Every structure is written in C-alpha cells, then in structure tokens.
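The other protein chains are all here in position, but one chain of the complex has been omitted.
Chain IDs A and B follow the sequence of writing; residue 1 opens each chain.
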Amino acid sequence: MIPPTAASLSERLIAGDRSALARMISWAENGDPRFGPALDLVFSRVGGGARTGITGPPGAGKSTLVNELAKAYRAQGRKVGVLAVDPSSPFSGGALLGDRIRMEERTLDPGVFIRSMASRGSHGGMAQAAVDACDAMDAFGFEELLIETVGVGQAEYDVVAAADTVVVVLCPGAGDGIQAMKAGLLEVADVLVVNKSDLSGADRLVNDLDEAVHVRFSREERFAVPVVPVCAANGTGIDELIEAIRTHREWLDAQGLAERRLEMRVERVRQVVDAQISAELWSQRGWREQARAQLRAGHPPHRVARHLAQRALSSIPQAGAPRS
Amino acid sequence: MSATSTTTGSSADATRRRIRVLIGKPGLDGHDRGAKTVATALRDFGMEVVYTGLHQTPEMIAEVAVQEDVDVVGLSILSGAHMSLFPRVRKELLSRNMGHVLLTGGGIIPAEDIETLQQDGFTRLFGPGTRTEDIAKWIEEQMQRRWASEGDQA
Partner (left out) sequence: MSEKRPGVLPTGTVVRVDAQAQWDAAVRSSKSREASFTSVSGSPLKPLYGPEDAQLDVERDLGLPGSFPFTRGVHPTMYRGRLWTMRQFAGFGSAQQTNQRFKFLLEHGQTGLSTAFDFPTLMGYDSDHPYSEGEVGQVGVAISSLEDMQTLMAGIPMQEVSTSMTINGPAPILLAFYIACGERAGVDPKLLRGTVQNDILKEYQAQHAWLVPPEPALRMICDVMGYCAQRVPQWNTISISGYHIREAGSTAAQELAFTLANGMEYVRRGVAAGLAVDDFAPRLSFFFDSHIDFFEEIAKFRAARRIWARKLRDEFGAKDPRSWMVRFHTQTAGVTLTAQQPENNIVRTAFEALAAVLGGTQSLHTNSMDETLSLPTEKAVKIALRTQQIIAEETEVAHVIDPLAGSYFVEASTQRLEDEAQAYFDEIERRGGIVPCIEAGWIQKEIHRSAVAYQRAVEHDEKKIVGVNCYQESDAGPTIELHRIDKSVEQDQRARLAALRARRDARRAQRELDLIRAACRSRENLLERFVAAAHADCTLGEIAQVLREEFGKYKEPKIL
C-alpha cells in the first residue's frame, strides 16, 4: 500500500473522505512531519468552526452532555466534530478511551465525527495535537467543534484554553463547587454547568457558583459567566446551554475573536518553531556532544549554556518581512 | 517519524506513536467481561484502546474504526453468532477502505470456525483460556512488523 503524502491526504480530505481526516489527526498526534504541510494545503478552509471546550471533574456527565449538545446542533443543521480526550496511564503510557460510549447514537450520523485522543503525558504536546486535530476537523467542514477533557491537570487546561468558549461541568455531591474553585476550574470557565440538576443539592450548587462568579472574573473581563442547570440524562437545559455558549461567542466576536485567534496562532507558530529548532540543534547539529565535552572539561553548566546560546543567536538573522 | 526525542524517558511520551486498538462487541451479546479485561490489559501494555460498548452493529464498529484510525480491530463474541457477525464486520471495514487493519478477536468460537474465519481476513482468533499477555504480545509483534515494512510512514 502506498503511504499517503501530505498532498494526497489533503486532497482526499477536501473531497470529504473521513478516513483522510482521521489519518490527518493521527499524523498530528504522532508528530508526523507530513502533518504541517498537509494542514498548510487546507488551511484556507480553517476558521469557520466554533470551538467549545467542555471540561470538569470525572463523573460530572460530560460525555452525556456532549452527546446532547451534538444532538441539538445537528437538529439545527450544523455539522459537529467531537474530540474526546482521556488521560494516558502514567505507568504504561497506554489509555482506555471510552467516552464515545455515551455518544453512541451519533456514530452513524454522517454529520458527526468523533475522535478519542489520549493525553500522552502532560508535556503540552497533547494540547498542540488537540488544536491541530480541531484545525483538521474545521478544514473538513465541521462547524461546531466540541473538545471534551477531564479537568484535572495542566494539560487539560491547555487544551480548553485553545477553545473559544470553555464550559465547566459540575454536578451536585462530593463538594464539587468548592473543589472547582480550588482546582482553578472556575477561572477558566466562560459558562458553568450544573449537571444532574434533578438531584438534591443542585439548587444549592447553582447558588454557590452564582455567588462565586460575582466574586471572581472570567478569563475575559466583564463577561458575566452564567450558571446553567441541565440534566443531560433527559435533555433538560440543553437549549439554555446552547444559548449561553452563543452569547459568549457573540461577546467574543465583539471583543475581537479574530484577533484572539490570531494571537493563538502566533503562539502556535512559536511552539512549532521552538520545537523544530531545538530538535535540530540537539540531535543533528552536535550541540549535545558540545555540551557534554565542555562539561567534561570542567566548565560550569550555565557558562556552557550561555556560550552555546550566544553562538546560535549571533548567527540567526532578524525575522524580516514574511514571504508567502 | 517524529523529530521530537524522548528526552524524559517517560513511558507516557508526547509524540511516540501508539498502537490504537478498537475493541468491539458486535450483536446482541451482553457478556463484556472478556472484552473489558482484554482492553484493560492492552492499555497496561501501552496501547490506546477505544472500547465501543455493547450491542454494536457491524456498520457501527466499522465507522468507529474509521474515525479513530485504528491499527487493530478486536471483536469479542460469546453468543454463537460469530459466523454471521464477524464476516459482516469485515465486509463493512473493507467497504470503508479499512482493509489494512489487523483483524482479531475471541470468545466462544469452536476451533473449526476459528480456522474458517482465519482463512477469511481474521489474522488470528483467541479461544477461552488465552492469556491477555499473549494477545498483547502478538499484537505488538504484528504491528512492529507492519510498521517496519511501511517505514513508519502511514
């Protein structure tokens, strides 16, 4: 079987081949060098999709909620891409990716694409892969992108930070309200959801959260973070949630969503450039051996570092005007 | 292949390619102890395992395989309906250009049926009493071979 090239895969993606989209996401996950060029070829189609991050502690019902959101967006005629992120085992590096079990009724819907992704450690690499996967789904034509993560670590925050709107899902019991504030979930939330609103304690949690958001600000100043009670299991509150997300999006647009996205892309470029340069210097240009030799000769580490950095910087030109 | 080196040596390394496996339960059979035990064991061997849950039609399994771009599809069935369901899953995979995936499975499947299915696209099937470790090692071996011949370029 001839392995696909960036060109051939991106052609298939544009033609609507879902397996090409799936493969492109795999390239992003694996750091395949074909990903960058492939994304470049379809980049003009990226930007139409709205990105909503859905995070929260385990057991809050996020997957069920994502399923309900997808259903509602489909009823509006919008195409939905879902990225479901689960943590990798710190021991084996493997992962059990079971979120899509709750979205099963969407499996054969041609307007929905669901991809499970493992966090593969918390070095930030996963966050990049998630952004890349969203770009690929966006280029394919998905208009609503839902990114689900378990909100317990930095990597998960990085992922949802890449979303336009972050929805934090909590549920009554186990002191979730207080935990959320401790864990910093409250700071990233643009919309707060109290799921399982039929359970006792839900009203109290809604009130507690209402108070808490008046005390703190959301990520962007002066957006009034709404607290939305829902019951994902029976579909109540979903319309209100969609409305809250839409309101936030409108506000972002007014605030300059395009600018914000641009900034994020700049950051993305920075990350990719840094990674490439670093990889090249340390594996291909003999810096590792240099450092080792100098340290062995007795030079202290910071002097070695300054020396190497200066060498590099003195030979790198200013960025200059961009060429297309 | 990725230019990022494994500097930390952590097994949970950001861009190392992982074997992606789909464990599917086709048909109405509700026995999932085996499927879940195998899924857990494969995870412990460093693979990324998507579990479909119960009561999947052959189309659903194939569609998930496409979206998840899996390397391996493993079917588990204890209801005696394997001679109907396994070939149908294979057919659905082929119709979606997923003929390259490693097809395997297990459950309550008599030896003669194992032979028939192994002639027809199922590289290997595992009967009761198989060690999950052996399944994991076999998958690893198969994938290493395939990746080596592809030159890590898929």
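FYI, contacts are C-beta pairs under 8 Å (C-beta built on N, C-alpha and C of every residue); 3 or more make two chains touch, one makes a residue touch a chain.
None of these values were measured; they are calculated from a predicted model.
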The listed residue (A:Ser10, A:Ser26 or A:Ser63) that touches the chain absent from the view is A:Ser63
Among listed residues B:Gly27, B:Gly46 or B:Gly105, the absent chain is touched only by B:Gly27
Touching the unshown chain, chain A contributes residues 59, 63, 96, 98-99, 101-102, 104-105, 173, 233
Positions on chain B contacted by the hidden chain, ascending | 27-33, 36-37, 39-41, 49, 51, 53-55, 57, 79-81, 83-85, 88, 108, 110-112, 127-129, 131-133
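Keep this in mind: only the chains that are shown with their structure count from here on.
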If you average the CA atoms of chain A and of chain B, how many Å lie between those two points?
-> 27
Complex contact set, residues of chain B against chain A = 1-5, 8, 10-18, 20, 39-40, 42-53, 59-60, 63-64, 66-69, 96-98, 100, 150-151, 153-154
Note which residues of chain A are touching chain B in the complex, please.
-> 1, 3, 18-19, 22-23, 25-26, 29-33, 88-98, 100-101, 104, 107-108, 113-116, 118-126, 129, 275-276, 279-280, 282-283
